[in-house]
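Worksheet for the structure shown next.
For this depiction, one protein chain was excluded, whereas all remaining protein chains were kept in their positions.
Every chain is named by a letter (A and B) in the order it is written, and numbering of its residues begins at 1.
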Amino acid sequence: MSKRVLQRLTEVFGAAVIETHSQHGDDTAVVVPSRWKEIAAFLRDDEKCAMNHFIDLTAVDYLNRREPRFEVVLHVRSIEKLHRLRLKARLGEPATIDTLSGIWAGADWFERECFDMFGVEFVGHPDLRRILMYPEFVGSPLRKDYAAQHTQPLVEYRPEAVGKLPPFDEHEGMPFGRQTHDRVEPRVNALGFSDE
Amino acid sequence: MEPLDIELDDGELELPNEPMQVNMGPAHPAMHGTVRMVVDLSGETITKVDVQIGYLHRGFEKMCERGTWTQVFPYVDRLNYASPMLNNVGFSLAVEKMLGVSVPERCQHYRVVLGELARICDHMVCSGAMAMELGAFTPFLWFAKARELIWDVFEEETGARVTHSFGRVGGMAQEPTANFKSMVRAAVPAVLALIADGEKLLLANRIFLDRVENVGVMSKERAIALGWTGVVLRSTGVPYDVRKVHPYLTYDRYDFDVPVGTSGDNFDRFMCRQEEIRQSARIIEQALEQMADEGSVNIDDPRIVLPPKEDVYSTIEGTIQHFKIIMEGIKVPAGECYSYTEAGNGELGFYIVSDGSGTPYRIRIRPPCFATMQGVEEMIVGGMLPDVVPTFGSVNMIGGECDH
Partner (left out) sequence: MTASQTYVFDGSEQGFATTRFEDLLNWAQKYSLFQYPFVTACCAMEFMALASPRFDMARFGAEAPRFSPRQADLLWVVGTISQRQAPILKTVYDQMADPKYVLAFGTCASCGGFYDNYTTLAGIDKVIPVDVYVPGCPPRPESVIDGLLLLQDKIQRGDRTPGIVKPRTDPRVVASQLATGHSTDVAHAQLVELRTSKP
């Protein structure tokens, strides 16, 4: 059904659509980044497409695998016509592309997330700042060249917790086992004689 | 303080109306997630709000790129932790779509039953937490008691109360237990009775109704443009349910209704959830009837499904097969796909990119409440500060999912 959307897209935009495929039944079009916004607006406003339901926007980093490096991926669907489309644009570094937040209001946060995680800059975005990470964070964590375990703490660690080396002393660590609940103490009266 | 009976010009008695900034969260007692709202107030009316999420960002997508496809399941569990089974099912379906396989019918019914049980839990947690934040603690206890009954079934089936990690690519981790059907049939009516009790406490309560009706209204068009899905979208009057519109598993064989709201306020969202619980119970009943008692729940493909344990310990083929799946992972053909299911909060999508190896190249989760949360700003601006609490409660923000 949504093959028609792909057809229509190639008819209208011609060379701006670089390639299309329908792997696993997901209709996909790769377009040139310079006409990204224009094509998105067309998808929403054209009567035959009517892609009014924003679904998802993300990016994929193909470091050392593909040139250009990034691929911005957009998923949209139509509430009335029930078809879906995946729109992709390939970006080199520095990655910049037009914002879609004026077309679908939902793109706002998704673009912020994409900026946060991949460092893709969305030109014209009203409020482009980090959303999941804190403002002090440096780098883009989901890029393939960001080491997964590299933390950037905001507070100083307690020296005794960080610098602590095994083996531990006996008095350290959590005392396992109860020391008062299980203990039976003979009751002693004031004169020092036990009950028994 | 000066006495007020001195001579004053007109208007001097009014409170100063410069906006005041108030931080709600991220450790606010009435915000059951970890979200921070920087609210600009004029009197008690909200003029501007900045919703900040990300306090529970745990690097889900990065962690997925580090193990095999099967090792993603525990992470998936902890996305929407109110209904982990739905996430399990959603991710299994995504990888199966990529592999081009579909599980046996018995397993499909089994997944539906477990998924719908999880949905009931999810909606109960949301409604209960929302009521609790409005001061109604008793319904929450009712719902929590009902949830325990469902968790008993889950524990019997999967071995875990909350985070099951029970889904597998090409099937489930275990067969249904012998008395699975009777357990579910016993639990569901008891749960529905408890829910009806809890609901009665709320729907006859003036305070509750006053605080939810016509509060946090969202229009249909805005909701669609914002990318809302699930209960929150249906409450505005759009009958979009993935189970009906794009049926997956065996959902096209059951008879169930999609409850739809009219005005998109907190009350509609609450009532849609409550009605969906009843519809889920209907689905469970039908699925149990149609589910066969015998037969495998796993597909018959040694490259995807682990061999039975007896074979692993007794035959060399079984050992090798087990070793290859565990150590190298399931080989998913190179390519990309987007698979979507109806989770507790709406359309849970997985955009998967594979390079043909046993490790995912990229797994992107499309969290339904991420899209929902960006609409919260519109819903609460112009309202009063106390309205934030029911509005936030009714959109059911789940930190693990929203913040990835």
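Just so we're on the same page, a contact is a pair of C-beta atoms (placed from the backbone, for glycine too) under 8 Å apart; a residue touches a chain by one contact, two chains touch by 3 or more.
Computed from a predicted model, the values in this text were never measured in an experiment.
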Of the candidates B:G198, B:G227, B:G346 or B:G400, the residue in contact with the absent chain is B:G400
Given the contact definition stated above, which residue among B:V162, B:A190 or B:A292 touches the chain not shown here?
-> B:V162
On chain A, what residues meet the omitted chain?
-> 133-134, 138-139, 141, 146-155, 157-158, 160-166, 168, 171-176, 178-181, 185, 187-190
Touching the hidden chain in the full complex, which residues of chain B are there? Just list them.
-> 26-27, 29, 32, 34, 54-59, 62-63, 74-75, 78, 81-82, 125, 140-141, 144-145, 147-148, 151, 161-163, 399-400
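FYI, only the chains that are shown with their structure count from here on.
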Inter-centroid spacing, chain B versus chain A (mean Cα positions, whole Å) = 18
Which of the residues in chain A come into contact with chain B in the complex?
-> 23-24, 26, 28, 52-56, 58, 60-61, 65, 73, 75, 79, 82, 84, 86, 104-106, 108-110, 113, 117, 130-134, 141-142, 148
Chain A partner contacts - residues on chain B that touch it in the complex | 52-54, 57, 59, 61-63, 65-66, 97-98, 100, 222, 224-228, 238, 240, 245-246, 335-338, 340, 347, 349, 351, 353, 355, 361-362, 364, 366, 370-371, 373-374, 403-404
